[in-house]
Each structure stands twice: as structure tokens, then as C-alpha cells.
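All protein chains but one are shown in place.
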Amino acid sequence: MTASPHPTTAAPVTDAEYRAVCEFLYDEAALLDQDAYAAWLGLLTADVRYRLRARTLRALDQAASTYRVVDNNAEELRIRVGQISDPRLTFAENPPSITRRHLHNIRVRAAAEPGELHVTVNVLLHRSRGVEGEEHCYSAQRHDVLRRTDDGYLLAAREVVLDSTVIKSMNVSVLF
Amino acid sequence: MTASPHPTTAAPVTDAEYRAVCEFLYDEAALLDQDAYAAWLGLLTADVRYRLRARTLRALDQAASTYRVVDNNAEELRIRVGQISDPRLTFAENPPSITRRHLHNIRVRAAAEPGELHVTVNVLLHRSRGVEGEEHCYSAQRHDVLRRTDDGYLLAAREVVLDSTVIKSMNVSVLF
Amino acid sequence: MTASPHPTTAAPVTDAEYRAVCEFLYDEAALLDQDAYAAWLGLLTADVRYRLRARTLRALDQAASTYRVVDNNAEELRIRVGQISDPRLTFAENPPSITRRHLHNIRVRAAAEPGELHVTVNVLLHRSRGVEGEEHCYSAQRHDVLRRTDDGYLLAAREVVLDSTVIKSMNVSVLF
Amino acid sequence: MTQSSHAPCPPQPWIDDKTGTVSRRIFDDEGIFALEKARIFRRSWLYLAHESEIAAPGDVVTRRLAGDPVIVARRDDGGIGVYLNSCRHRGVRLCRVDSGSMRRFVCPYHGWTFGNDGALLSTTVDNLFPEGTDFTKLGLIPVPRVATYKGLIFGSWNTEVGPLEDHLGDFRWYLDLFFARTPGGATVLGPPQRFVVNADWKTAAINFGTDNTHIITTHIGPLTLSKTAFDRKQIMGALRDAVQVSTPGGHSVSLVTVPGRPYAHYPEELHPLYERTLDESQRVILRDLAIGVSTVFPNLSFIENIAQEVAPGVHVKGLLMRQWQPVGPGKIEVLSWCFAEREASAEYREAALVRGVNDFGVGGVFEQEDVELWSSIGDLSRSPAGDGHPFVFATALPHLDDPVADHPGPGRAYRPFASEITQFKFLQHWNQLMTEEPA
Amino acid sequence: MTQSSHAPCPPQPWIDDKTGTVSRRIFDDEGIFALEKARIFRRSWLYLAHESEIAAPGDVVTRRLAGDPVIVARRDDGGIGVYLNSCRHRGVRLCRVDSGSMRRFVCPYHGWTFGNDGALLSTTVDNLFPEGTDFTKLGLIPVPRVATYKGLIFGSWNTEVGPLEDHLGDFRWYLDLFFARTPGGATVLGPPQRFVVNADWKTAAINFGTDNTHIITTHIGPLTLSKTAFDRKQIMGALRDAVQVSTPGGHSVSLVTVPGRPYAHYPEELHPLYERTLDESQRVILRDLAIGVSTVFPNLSFIENIAQEVAPGVHVKGLLMRQWQPVGPGKIEVLSWCFAEREASAEYREAALVRGVNDFGVGGVFEQEDVELWSSIGDLSRSPAGDGHPFVFATALPHLDDPVADHPGPGRAYRPFASEITQFKFLQHWNQLMTEEPA
Partner (left out) sequence: MTQSSHAPCPPQPWIDDKTGTVSRRIFDDEGIFALEKARIFRRSWLYLAHESEIAAPGDVVTRRLAGDPVIVARRDDGGIGVYLNSCRHRGVRLCRVDSGSMRRFVCPYHGWTFGNDGALLSTTVDNLFPEGTDFTKLGLIPVPRVATYKGLIFGSWNTEVGPLEDHLGDFRWYLDLFFARTPGGATVLGPPQRFVVNADWKTAAINFGTDNTHIITTHIGPLTLSKTAFDRKQIMGALRDAVQVSTPGGHSVSLVTVPGRPYAHYPEELHPLYERTLDESQRVILRDLAIGVSTVFPNLSFIENIAQEVAPGVHVKGLLMRQWQPVGPGKIEVLSWCFAEREASAEYREAALVRGVNDFGVGGVFEQEDVELWSSIGDLSRSPAGDGHPFVFATALPHLDDPVADHPGPGRAYRPFASEITQFKFLQHWNQLMTEEPA
């Protein structure tokens, strides 16, 4: 088990907000699925944080643990995206991975910070890459922080924990 | 990336409609999961179109592309279903594949055509076949057109794009 | 096809109830994902029944069939949980499997029994185990019975049918 | 993929009778696997199915015999036909289901049609064949030897194999105790579970035939938590008195008895049937039987587990058969069936099935632990670092030639229960088959 | 993984000309696979691509030639260059897409840059090389033999292979009938489907070249349900009159004709082009052609299926090419292209593509059935139990040396249509290549 950074005691949000958040998440995932990185960057707050970790294997009575895979602040995330979206700057993502983000078990809670929402999402990210069509499906849990703005929601933080101890995919050059 | 045939600018539908569409899609998927083809055919409009494509691998700066796998008009689709539902007429689906359609990221928009809805759905289709229990999981995106009728929704069009460039499953004798 | 034990003719429940049920299922799944078994046991009715079956391969015109894998009454289920949650009593789950329950196609209907709900859910259960990080993804359909109580919903019955004829995972020491 | 037959075997000796040790290398090895297929699986009698699975004419199940897919069919004449599940014309799989009912096998490719006696009935183009073609030579490829013992169907690819009776020999006495203790005999309770374990088939076979030490370590969970019919003191006493029995041919069984009310945890209505069907020496065992667990050489095992209290005062035992089908080096597919007496009530059979699957099989709280451990061995048995550090069965030695006298059944019975005697005898028999040149 | 070349082959003879039988063991065998690669795939001309796939300078597609990844490029000079898709420096894959347009190949690892004529243009560090380094020797590794026949591009790793014209020989007459029957010739209708089938490549090749018996069993579904251009009686008559043709080199084609309105189901506007392009003997066939299906040795097949009525009075035929790329013993990757005449209208090409994929390929209602059956054979062809029970092609024998006289095309034509003549000839040719010592 990994401790969620989100309090689970807060009340669920209204139905309208729940549906709006889901719509946001679906649209946002679709942008990544389509490699529409410029539009995706428009959905991030200026102080966004993007982190990805994976698991270690511990005994049932010893504390669970993870290892860090990515830990980007806003600027680093934009640089990362700049790399994988520019055909001159990447080979890992040129030709691009064919990805599909399947979202599940979406739970939304008001955050302590007013105007912010804590969102927990289970993700299956299907990735096909390379000329032999190698396929890989990542299972993960995401903890997102969304911020309500005049332009709609923005993503303020994303914390991904892969449900894997050994990553079988050579690299994780795709975003969750 | 593949261009969606659906406009994404239209407003989301009402909550009630959204839930009704989800219910329809879940019930419809369950019919296919159960090989209940006769009932499933009852959910199609007379002019239904069913298409399935898969992806090619192109450079990041060259236009994405697909190849065609199935392109059935209403009559051909009924013939296809007639084949796989009749034990005397198929071996590919006799014994039948054991399938489960897992639907995600459902987005519903009003279509330009009054009474029609554009639905985008991510799909993981799990398929087990043959006496050795070979399993395959297809990842795809579906673009459905639903038509509101007095008998509830009917499926007017389904366009499936597999997230694969090489199909590892020998055939695609199952419906999405 | 497997016959669902649930009537599909009953009307869908209200939107509020639907969302509440989804929240319950997501929270409940999260407890299992986190190996939080003590809390999970608190969500069961005193007479809960937990069953798991898998499929056999039959001709299209011969009756579908399953084989039994688990059939626990309340006491046996608690014993099963007692085993896999105690580091001194299990090796199959110590170190614990890393699991993620991805829920889909949730359908809720009022049951004949007042205060009970019939819930059908498609599940992809991702499991990583062992020091080599072996990964397995189960596809299944679940038929749950929920009971409305003063403390919220409780799980009164869970019937799982795996979409597999040959189980490739050595054991099924995880709960769906 | 084919052609593993040219892989060399690890160096002998594989078994050292003197020290009671066994080479680590014989588990999960490509060369050993190929030789086992040739020397054991293609030569021996192997279990196929139970007659209750193909009760009516036209009933079929598909299974593997030494790795080859076969059809096991109840013929129209009531006999049992077993055939390679491959069209005689050009090899396509004929019967494409786990089980079903079909009187003819019609090949989906070109329509060749065979009766359930294996005879070719039509090629659809008989007239295109050369004059004088003998179509009776173009029937299904039969498994040359098929025989049953009280409902248990066995087959062998080896035309020269001795009678099944000789293969089972004295062990039939024990099979009766579990699968033929009423006039109607046993019946399967539904189709088998099928699951895949990354373990050597011998690891599983010697666990059931019989690893009596692991019970209180590996299965500490259910032993601690489950509501078994006996208290801990009773069980400990019973284990002290229990015997492990070995019969010629590598078969073995362990029997744990707890004296008390006769047939205490068997259904009341069956007691007279046991009395009528078994002979007195068998009845002596069954009346007090708490646990029976066995391996029939090479890869068939069964267990009747300790009764559990499923409702106040109601005890039920599960009776399970399992076959460890070798599918590659260090890899098996397990088939697991539940059984009960044909005369048992529907309620009891349901309860026995529930009991069976909750304890054993892919979801059983006992077996989920075993497979986890078995599957960890293969990866570790291949290191050269292990050479000179063979697996240890030394507890077999002190009483290996010292059977007890107070056991009523055939074969040689041994104590102490926890010593590794029958396991080692299994491997000695394996070694003999693997190393002696065939006649 | 590599080094399968040391696996032994199953015992000969693999083909028995006398009895018309074929060893079960040559399908899905590691040793056979390695020998096939050496004796057939590394020596023969193999199909690579169609010129319409790389129409403009800089266009490239990536394919496999005898298993090796290659780049097929339209060079700046209009020629066709085919190269191992591997940087000459240290082997990294150069062209990392299915298809695209690029005038230079810049290696992503250290930046070596090659022209589409294969020449090394820069290492980025030319000055660090030893004095006198001949950079012209460091170009891409070329496929030594590349040739085209009317738009079909073939290559061979064998520098000694004879001219492509000799390889195709008389079969060019038939290729014209499908791929060069108008002045513009044929054009691909988009990128190929790619899918993986657990079948031996020979199983697929002889199915198209040509297994005429399976049509009415395997494909009973579409035959029963689809709106084909002919009624059942017409079809049965046509099949009786149809021929199967074999030409030297193992190529074959089956042709089903239904007399009636000339070119009845081909687009009106193309009829004069056929008349102008083909010679009279070819026109005789095409005017009445209902079905054509063929295999060009070793692993290229095509089919023009029976027309279907897609709208009242509107008939469309699909023309598909497929290549059975062997990727391992008993495993192929299939590439499947749809074709039409370059002069066909956009509407017709769209309709032909729809027709093609709905019937054949990974989603086709015909081919979905074939692959299911083909893929069941391998597992069953390896059992020793099958020894002495070879696959049966006996219907080939009665007329194997008895071609018909009334066929206007080259090669030897045979009836009856349902006998296994061309399939057996394919395997005889295969056997010759596999068993004769290379000069």
C-alpha cells in the first residue's frame, strides 16, 4: 500500500462538479493521447508539479516504499514536453508512442486550499511503440490537484504511482 | 494522433442524458459480451455504419495514418453478425471468444444532426479464445453516433480505431 | 455467455444513488488496493457471500458453463482475509501482491429485496507480484449486492466471473 | 517450437541413495524435460478423465496425453475412444472445445468427417482419390492403449505398455478407498479448474506423495484459522500415528486417522454403502480417516482433506483430484477436479464442491501457498553455485527399509510421518526409469 | 535470440510423390525453419513492395527481407534502393517508421548520414578517422539484387540469383491479368494491414495456391449469407469448369470463370483499357473471370474475390495481395494490401478497398475463418504419434501428369478444381529446394 497524499475524509463534491471534473480529465487525457502537447500545456498552472514513482517489494509487516522516476517542477515539465513534442529533439518519441489513457475510479474531494480539488484516478495507459508494434499497458494510480479558474480547471499537481516494481518498458517517455 | 470525426467544441449534454447514454452503452456492451446478437441487432439504426481501423507508424512531423480493417454498411454488418452468431456458419467464433468490453472516458456531445449524439469512448476489449485460453486485450477509441428514438437510443455509427500498428490477434472476429 | 443473476429489467436508480454507489465501490476498491483489510471487513454484511468462478469453452450451440474457484460464506471470507492479511499466516500474500482494481460499466438496479441494490461491474484487476515484478491483469465481471444501512452501503454478496478458461496466474490469492 | 530433444542433461548421478540427496539440476531443465517425455510420459499409463465426465454416448472432453492434445470420447457403442485431436487429412484441430456432445467430428477445413469410433466417414471428395484408396486406413490417429479402473480412464502412447492393472498394482486398494467406496463409485462435481504454475511437475508430485513436513509451516494460515473437525491436540496425536505408504511403481499415499465415531465426518446415508463396498481392512482405515493424500505415478494426485465445520455440527470434507500436466521445463498446467460419491445427496455434493475449492485449487487457501513456493524453485535450481549442494531428503534414510507392521493395507507403510520416505521413493523410481536403457 | 540453425531437421522423406503424402513434421519445426531460411528465403527473389508505395523521390517503406529489416527507398535519381535498415557505424535502426518521406537517413546515435543511394555523406567526425579511410566503403549495406516487374518490387540477398524474369517466368502472364491489365497498372489502396498468425507460412501459401476444397466448408458463412454476383447453381457449375494452373518455379493460380457479359463486374470505364492492354488469350480469361487466387513462390499470394452486390445493381470485387512473412517456426506476420487499377475512379477504388477488407485480411469474414484453422495445426504436427500418419494430398495424384488442353494461358492447367494438384506441386518444389545440395 502507498499512502495517498489526499485526505479521504472530505465530502464528495456536487454532482455537477464531479461531472465537470470528469469531462476535464477526459478532455485532458485525449490531448495527451493525440500528442496535442501545446494545448495540453495550456491546462497546467504556472506552478504545476509532475511526479512519477514506482513500487518496491516489501514484507507485509514492513513499510511500503517507492522509488522516484520523475519529479518535475513546472519549468522542467515544460522542457520535458518541449523535448518529446519536437521531432528534432527526440528519438524516444519520434515516431511517437501510440497511447490511450483509460481512466477509472475517479474520486473528487474539495481540498483544504480553497478553489482546489483533490482527484484520485486509476489509470491504464496503453502504449504501442516501434515498428514492430510492441505493446505495453501501465497500471497506475494518479493523485491530481485541480484548480478552479475563470478559464475552467487547471492541473496544479499530478502524482503518479505505477503498480509495478520492475518497469518492463525500457523507458517512460510518455506522460500519465 | 488521429483526428476525431467529432467536433469537440459542442457543449456537453445534460447530466440526465449523459447517464442515459452511459446506461445504453453499458447495456449494449453487455449484449455483445454475452453473444446476445439478436438483441444487439435491435439496437442498430437501419442505416448503421460500422468501421474499424488500425494505426501506422509515422514520424512525429508526418501526418498520422491508419489502415482499414472493417468497413461495413448496415447490411454487411448484419451479415457479419449472422455469420458469427450461427454455429453452422463460423469456426472463428465457434467456440465463441469470451469477451468483456471495458468502457472508459465516455464523452457525449450533441451532434449537428438533431436527435443525434456524438459519443467518444475509450475501450479495452478483453478476449479469451481457444482451448488453451489465449488472452488478448485490445485498446481502442470508439466514436459512436447515437440516435434518439421513441424506443430509446439506437446506434447509428461506430468508428473504432485500434491503438495498434501490428494486430497480434490473428483475426478481429469480435465486435467492439 | 454467462447468465447474470441480476434482473436487467428493473429501472436504473436515481442519479444520486448511482453516484453514491460508485463512490462506495471506488472507496471499497481502494481499501483492497491498499491491503486495508480491517477497514474492508467493516464494509461487509454479517451474511456476506463471496464467490469466484471461471469459464469453460463450449460450442456456440451448447450451454455455457463455469467452474468454481472460491465460494465463501461470511465466516470463510473472514478467515480468508485473516490469512492473507497476517504476515505470519501467508506466503502467497507476503510480500503482498501490488493490486489495482479498475472498475467499469457500473450498472445499478433496485433489487427485489427492499433496501438492496444489484450492481454489475466490469473489473480489470492488475496484479504485480514477486521480486521479478511479474504482472497479470484479470478481466472479470462482478455482480454485487449492496445493502443500504444507517452506516451507508454494505456489501452483501459478490459474485465474480473471470473472463478466462485457463488461469495463467498460479493462484488467485487476491480479492476482487 | 520443437526440437528440445537435443538439449543435454545435467551430469549424473541425479539421485544419491546413500546420502539421501537429489541433484538440484533435475528441476526446470530442458534436457531432463525432453528425456522425461521420452522415458516416462510417452511410455507410461497416464490419467485422462473420469468416466462420469463422458457419461452419455457422444460426450467428449479434450485433454493432453504426454503433451499431445487428444479427444476422449464416449463412443456410440458405449466404449471409450481416445484420438489425437488432429484431422487425419492435414492436421487441423478437430474438437475445439473443452467438452461437449457430438456424435461425429467434422473437420472445419475440408469437411473430412469421422465417427466417434475414429473411422473416416467421408472426405467430401472421395471420388477424387486414386483408385483403390483404402479409406479405412485414414481414420483418426488412436491412442493405442486405453483402459479404465473403476471409472478412472487412463491412456498410453506406448503399445508395449503392460496392463493398467499391473501399473496400478496394489495401489488399487487405496484408489478404492477414495474413488470406489460405494457401489456407484465417484463422480466429478463439474468441469476441472485449469491453471498454470511455473513449477516442475515432480515438485508438485512429491508434495502430494507426500510432503508431510510442510503442512504445519506452509499451511500455518488455515491450520490456525479454519474450523477443522479436530482440536490441535487431536491433530498432533494423529500425525504421530499416521503412516505414509509406498507401493511398487512409485505410487504413494499418506493416511491420517483419528479414532472416534466411525465415518464421523462422512454423510450418514453413505455409511452403510461403505460397509457394503469395502473389505474389512479398508473399512478399518476409512472409519477413522481424517486426511488422505496421494500421488499416483507419475503426475496424478489426490487429497481428501480434514473435515471442516461448515455449520454448527455439520462437517464436510473435500475430495480433489489434480493432474500436473508438464507443459515445458519447470512449467505445469494443473487440472483440478472435485469428486464425491455418486450416491451422495445433491446438497452434500454441493457442500463438498464448496469445501474442495475453498481449500484447494487455484483459489484454495491451502494450495495458494504451495504454488507460490514451488514456483520459486526453478529459477534457483540452475545455478552452478548449487553444484555440490544437492537437495536434502536425508530424513528418508533411517526408516527407508524399515516399514511398520500394523498397517492393514498393501504396500510398505512407514513412520515417522514427517520423514521424507515416500517422496524419496518416488524420485528413486523416477531415476530408475530415466537411467535404465529401455529393453 | 539467434542460433536456431543448429536444430536438427525431422527425418526425411518430407514428401512422398508416390502416395501423395507430406510429413506432418515440416510444419512448425525449428530445424526446418532454419533450413528454409538458408535454402529458400536467403536465396530466392522475395517480394518487397509495390512501386506505388514509394512514388516520389524520398519516399520510403520499411519491410523485412528473409527476416532482416530493410529500407525500400525511392532514390533521388528515381531508382529504387534497398538497404539493411541498420547504421553502418554501429547498427542502430536508421529508418524507424513504417513509411515516410526522407531524402537522407540520419542515424540518431552518432549522426552518421546516408543518402538515399546508400552513400555515407558524413560521420560528423570524419577528421578523427585514420588517414586514408575510404568512406565510400562505409555506405549502407545494400540488398544486392533488386528488380521490378510492372510495379512489383522484388529483392534478393543472393548475389548469384538468376534474373527476376526467370524466377517469375511464365507466371508473368498471370500477374499481368491482375496487376497490369490497364496501361497504368495497379496501385495500392493505402498502407498494408499487419497481423500475426501462429501458422506455418507454407500452410498459408498452399491455401492460396490453391486449396479449392476448403472454400465451401471453411467459408460456408459468407457463401451462405453474402450477396454474391452469382447464384449457387452458377457457382457450382463454374467450379466444375474452373482450372488450377501451375508454372515452373512453384507458382500457381486458380481461375474460376462464369460466361456472361464481358468484364461484367469490373468498372465500365476500364473495359476498353483491358482490351487495349491484354492480349487476346488473357482477355478471354478476364472477360469471364469470377475468382482468381494465387501464390507466387514462396510467400506472396493474391486473390481477386467473387464480386458482391454492394448496392442494387452495383458489383464490386476486391483485389488483395498478401505476404506471409515467416517470423519464427509456425509463426507468420501477414502484410495485406488492397489494389485497384490506377485508372479506376476514386469512388471505385474506395469501394474496392471496402470490399477487400470486409472479405479478407484481419477483419475479413473469409480470412477470419482460415487463420483460426491454420493456427491450430502447428501444435498438432509435432507429436510422434503422428509419425506414420502423414498429411494427405492424394487427390493430387490421379491428374498430376494429366493437364487439360483447353486453357489459353501458359503453364499446365488442371481439373478437377477440387483436387490438390497445385498445392502438392508447391510442396514438391519446396522439397527440391530443401533437399538438393546447392551448386
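Some notes on this structure:
Here the chain labels run A, B, C, D and E in written order, and each chain numbers its own residues starting at 1.
Simple rule for what comes next: a contact is a pair of C-beta atoms (placed from the backbone, for glycine too) under 8 Å apart; a residue touches a chain by one contact, two chains touch by 3 or more.
Computed from a prediction, not measured in an experiment: that's the story for all the values here.
The shown chains contacted by the absent chain are A, C, D, E, with contact judged over the whole complex. Touch with the chain omitted from the figure is made, among D:12, D:127 or D:217, by D:217. Interface note for the absent chain: among D:38, D:102 or D:377, the touching residue is D:377. Taking the complete complex into account, residues 7-8, 20, 24, 27-31, 211, 213-214, 216-218, 328-330, 369, 373, 376-377, 379-386, 389, 391-392, 394-395, 397-398, 416, 418-419 of chain D touch the chain not shown. Within the complete assembly, residues 1-3, 6, 42, 67-69, 84-86, 88-93, 96, 107-111, 124-125, 128-131, 133, 138, 141, 143, 157 of chain E touch the chain that is not shown.
Within the complete assembly, residues 52, 54, 56-59, 62, 65, 67-73, 75-76, 79-80, 82-84, 86, 88-92, 130, 165-173 of chain A touch the chain that is not shown.
Heads up, the rule we're going with is that only the chains that are shown with their structure count from here on.
Listed by label, the chains touching chain A and chain E alike are B.
One rotation lays the C-alpha atoms of chain A on chain B, and its angle is 120 degrees to the nearest 5.
For chain pairs C-D and B-D, the one joined by more C-beta pairs in contact is C-D. Chain A and chain D have CA centres that are 49 Å apart. One simple way to say how far apart two chains are is to compare their mean CA positions; for chain A and chain C this gives 27 Å.
Along chain A, residues 15, 94-95, 102, 104, 124, 130-131, 133, 137 each make contact with two or more other chains. Counting partner chains per residue, chain E shows two or more touched chains at residues 96-98, 194, 218, 369, 373. Pairs of chains meeting the touch criterion are A-B, A-C, A-E, B-C, B-D, B-E, C-D, D-E.
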